[in-house]
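Supplied in structure tokens, the structure appears directly below.
Only a single protein chain was left out; the remaining protein chains are all shown in position.
So, chain A:
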């Protein structure tokens, strides 16, 4: 009896897992070295299928990469006494430092609103506004400004139609991490979508780390600020005095 029940449950679950996504990344470590100029990541994969390909609906793939969240304040300038001054600020509880969405087609057409809300896929849903201080008439303007500014810096990317899906099985896309990305764990989520619903999801991580020297300097600056200050002074004295001593030596 129990075996039969287990089999029935498995059978019921089977249509959900009828198509399964298998993913690979060109790299899962990004090192912020001295000459870091940004990085391109290739995300590729295949759809594993145990049943026949459904013919009545289209398959779509969505790739979302999300950088570590940050608390942020968005400021709006207004003219005061002739000069432009930050007059209003809106705090955000958390906004991803990096967010890129690549899809096989227009996001609003391939994904239902419900599925978007459940899985928080579109950029707008990845940002959490603070509940306090929303006596403002247009709180949304601040979040929109954040998205607009970060899009212009390449930190937020909405790349519809850039996932290449071949014969409903193989897919690939390239995403660029700009030079201003911060350290941390970047979640890469890949969704298979049919009829507006997510039918399978895969999550993996890309580790973005400062390289050895940069890591050491940052740790020193934050953990041992006194020693770091002394290091800065030592370098200044060493180079400032050393160089002029060297030039004096060269001249004589």
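Methods note: a residue touches a chain if its C-beta (ideal position, glycine included) is under 8 Å from a C-beta of that chain, and two chains touch if they have at least 3 such contacts; residues count from 1.
Note that in this section contacts and distances are computed from a predicted model.
A.B. asks: Can you pick, from "Transcriptional regulator, GntR family", "Probable membrane transporter protein", "Stage V sporulation protein AC" or "Thiamine pyrophosphate-binding protein", the UniProt name of the chain not shown?
C.D. replies: According to UniProt, the chain not displayed is called "Probable membrane transporter protein".
A.B. asks: In the full complex, which of A:29, A:48, A:124 or A:179 touches the chain missing from this view?
C.D. replies: Hidden-chain contact among the options goes to A:179.
A.B. asks: May I ask you to list the residues on chain A that touch the chain which is not drawn?
C.D. replies: 32-37, 70-79, 82-86, 89, 97, 142, 145-146, 148-150, 179-180, 182, 210, 213-215, 217-218, 221-222, 225-226, 228-233, 235-237, 239-241, 243-245, 247
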